[in-house]
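Every protein chain of the complex appears in place save one, which is left out.
Right, chain A next:
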Amino acid sequence: MWQRRAFLRAAGVGFVASLLPAQTEALERADMVVASAIRTGTGHYGAALVSERGEVVSKLVLPDRGHDIVFAPDGGRGVVFARQPGTFAVVFDPAGNAAPLTLTSAAGRHFYGHGVFSPDGRLLYATESDFEAAKGVIGVYDGTSNYRRIGEFPTYGTGPHELLLMGDGKTLVIANGGIETHPDYGRAELNLESMDPSIVFVDTESGSLIGQVRLDAGLRQLSIRHMAIDGRQRVWFGCQYKGDQTDQPQLIGYATLDGVIELVELPGDLLSDLRNYIGSVAVSTDGGMIGISSPVGNLAVTIDAASRKPAVIKSIRNGCGLAPQGTGFVASSGNGELLGLAGSKVADQTFDFGFDNHLAVLA
């Protein structure tokens, strides 16, 4: 991992400093632009912005595998985070008017691949690991000062993964996956026998814990990883099970600021097909539909938030990325497919690179 940091310094990160005219045009006429970390056919890593028509608006070269991308509310900046336990995050200008800026994680910290902007776009919050202490932290970066790291606060758990901002604009919700890793041991999971996953609500101003919810004690090997917030401010979450392969726990549920945490019961056949693994969770733009994906089960599923029943079940080979569009979703796959789901107008198309786990919408 530390070699990676040195490599970054030496090689820098390239380059969408300016878009070609055709790309600028594509960006301007696009109804929708989605972004994802990618892997190219030659095995290189990067990020790509593509329009709903299948045009590649721009690409960014990354030194190693990326994970999620997050955009500032005004769309003026995007950030792609290294996949855990990576040490870089690249801030870029989707319009291509500014050179990318590479952030390096603080000493003793690495990124987990997810972040979120404050409502005014000034602050960037990222899930990180204080790996010697095996504790999660939120790194706080100042967007008005070249994304200088200005502080951190705890996630009150181990192995934080996705984080989101609640509708009040000041409460962060963080999924503590519960899994301890250490860069000396790569991605090896070091505490499967003593995991303690949770969802926490944290005040962004003070960093204090507002609430922490856990599933039943019998489900401590159910790692809570990804989340999305519905129209009623329920935080839907998706899990990855680290216990016996023969077990079949429920994998999705929701939590609220009032301290509710509930698993949502999916039918046995569907649950079995999800292979104990949810890779992404999204909520449709209208807030009424939940999208979940399982790249292991090659499946994307939409669930009606009100009735909690599955609506659309779509087989997508190696599919993981989900981004909201209207009442439905755009889905992406590691095999380079982009397609619309449940009312999305996006037509099926295939690119010559593979999409990584997450798909983000450029506002």
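By definition in this document, a residue touches a chain if its C-beta (ideal position, glycine included) is under 8 Å from a C-beta of that chain, and two chains touch if they have at least 3 such contacts; residues count from 1.
Rule of thumb we're sticking to: contacts and distances are computed from a predicted model.
UniProt records the chain missing from this view under the protein name "Imelysin family protein", selected from "Branched-chain amino acid transport system permease protein", "Biopolymer transporter ExbD", "Urease accessory protein UreF" or "Imelysin family protein". Checked against the full complex, the candidates A:150, A:188, A:260 or A:347 give a single residue touching the omitted chain, namely A:188. Between the chain not shown and the residues A:296, A:312 or A:361, the one that touches is A:296.
Not every partner is drawn; the one left out touches chain A at residues 2, 39, 41-43, 67, 83-84, 113, 161, 182, 184-188, 190, 192-193, 225, 240, 244-246, 248, 272, 277, 279, 295-296, 298, 317-318, 320, 333-335, 354-357.
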